[in-house]
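Encoded as structure tokens, here's the structure I'll be asking about.
Missing here is one protein chain; the remaining ones are kept as they sit in the complex.
All chains are identified by letter, namely A and B, in their written order; residue positions are counted from 1 within each chain.
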Amino acid sequence: MAETFEPKIVAFVCNWCTYAGADLAGTSRTKYETNVRIIRFPCTGRIDFMLLIKAFQNGADGIIVSGCHPNDCHYTSGNFHARRRWMVFKSLLDFMGFPSDRITFSWVSAAEGKKWAELVNETTDSIRSKGPFTDYRTLDYTLLTQLENEGIAD
Amino acid sequence: MELKLISSSDIAVFVDGLLKAGKVVVAPVLKQSGKVFFKPVQSFAEVATDYIQTAFSAKEVVFPKVEELFTYQHNEEGGLDIKDHLDRIPETVVWGLRPCDAAGFDYLNKFFLQENPDAYFKARYDKTTLVTMSCNKCDASCFCTSVDSHPGDTKGSDILLTAMDDKFYVEVMTEKGNILINSNSALFTSTDTLSKEAFLAKPLTHFSMDEIKDKIQNAYASVEWKQASMGCFSCGACAFACPTCTCFDIQDEGTQDHGKRVRCWDACGLSQFTKHSSGHNPRNTQTERRRQRLMHKFKYSVENLGVVSCVGCGRCIRVCPSHLNIFENIQSVTK
Partner (left out) sequence: MKELQIKAAELLENGTVNLLIGFCEDLGKRLVPCFIETAAEANILVFNQECKNNLSVYLHKKEVKDAVKIGLVANVATLRSVLQLLSENQLWSLTLTYLTVNGAGELVVLRSAEELEAYVQANFPTCRPEDQEMLDKLNAMSREERWAFWKDQLSECVKCYACRAVCPMCYCTVCTTECNQPQWIKTSAQTSGNFEYHTMRAMHLAGRCINCGECGRICPAGIPVHLLTAQMNQEMEQEFGGKTGWSLKGGYAMNTFKPGDKENFIK
């Protein structure tokens, strides 16, 4: 590919830890890649797995999901529920052959501005080398388009 | 109508010739699950021959399960570019339909091409030639002879083939059929009328439409509808497998900047089908929904379009997880 591909990364983060951590990275003037779009949730326990799929549907090439460390959840146990949900969801994606390595799960606390910046940089590099997630967006073929793509129709 | 013969061994040559000429050939293909589906093929070798009926009908060729009606895109001048691809529909041959399927296309024609013809259906149908095979075997789900058809019926077909030992009897019914035959006319010889009887399956006849047309007038109030629908748990399998079910939904997908409008299959059996935005649902129970399905096929289609919209293919019975039986139900509500 001649032009450099810039991945779109969507980050689902919890308000109390990771969002604050990202804020800290900002106030500390830490530079990091600009490919990320942050979506703020009250807690990682609120993140529905369907939202991740929807993000990919709508053009995301990679996803970051991040929240408070275990035992530090503002709502006591939201991140424990999230952890279990992510484990099950990741297993399912792996079984379906979906590239679950396009999703990065992490714990980033409000004090870890540096960790946030590193996380975004690493994820962006990794997704950039994987390329755009066309595999998923080209799933939709009607009978006609399929025929066209198979070179049968003109 | 033209009558021709072609040897069984030349059939493969004919079909491969159509493919080489750039036509899309959609034919029954055996999948790993053991079921047979209509799919585009690359050679005659892929075509399944030893089966009674495909799982789904071939209506997808003219009425796809998902159809992109148009795409829209805001342009630099601030206007909207709207594109459809009605002019890019390929020449298609549907090979290996059954007479019931062809009768299904006949109904689809009547339904979609009324005073304001459906442009999308028409564009596909005009480019499609239907080649049907008579049935030499059937199973307990087949009941075409109860709905004004039979295993050697030519209704709806462009060409009807009947296997007769080492050759096929070819009934060319329409101009489209003629054009197809003439693409390799050397393979065909003319013949007089031959009798197909000995080579056709003999499905059981459960009733005649003449009797049903009268009896069904009072069927709406029958108490049998509840029992007829007890086994139904409102999926859409019967409607989607059916060659004549035409209900569809239209959805817009996209953003303010660009997107598309799609048409997709819908089913009156699904519980939300008639739900109003107020929350009221006039067909709130399965009893009412099943009654609607059967009354539509056996009464309302007859009144509106002059033809029963059930073709007796039996797919609904086969795909239904509880094997709800449409002809048994019709008999019980018209008793």
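What we mean here is this: a residue touches a chain if its C-beta (ideal position, glycine included) is under 8 Å from a C-beta of that chain, and two chains touch if they have at least 3 such contacts.
All figures in this text were calculated on a predicted structure; none of them were measured in a lab.
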{"item": "Chains in view that touch the one left out, judged over the entire complex", "value": "A, B"}
{"item": "Selected residue (touches chain absent from view) among B:T128, B:T145 or B:N325", "value": "B:N325"}
{"item": "On chain B, residues whose C-beta touches the chain left out of the figure", "value": "31-35, 37, 55-56, 65-66, 139-141, 226-227, 230-231, 233-237, 239-241, 249, 251, 253, 262-267, 270, 272, 285-287, 317, 319, 321-325, 328"}
{"item": "Chain not shown, touching residues in chain A", "value": "49-50, 53-54, 57, 70, 77, 80-81, 83-99, 104-107, 119, 135-137, 139-141"}
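Convention: only the chains that are shown with their structure count from here on.
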{"item": "Whole-Å gap between the CA centroids of chain A and chain B", "value": "44"}
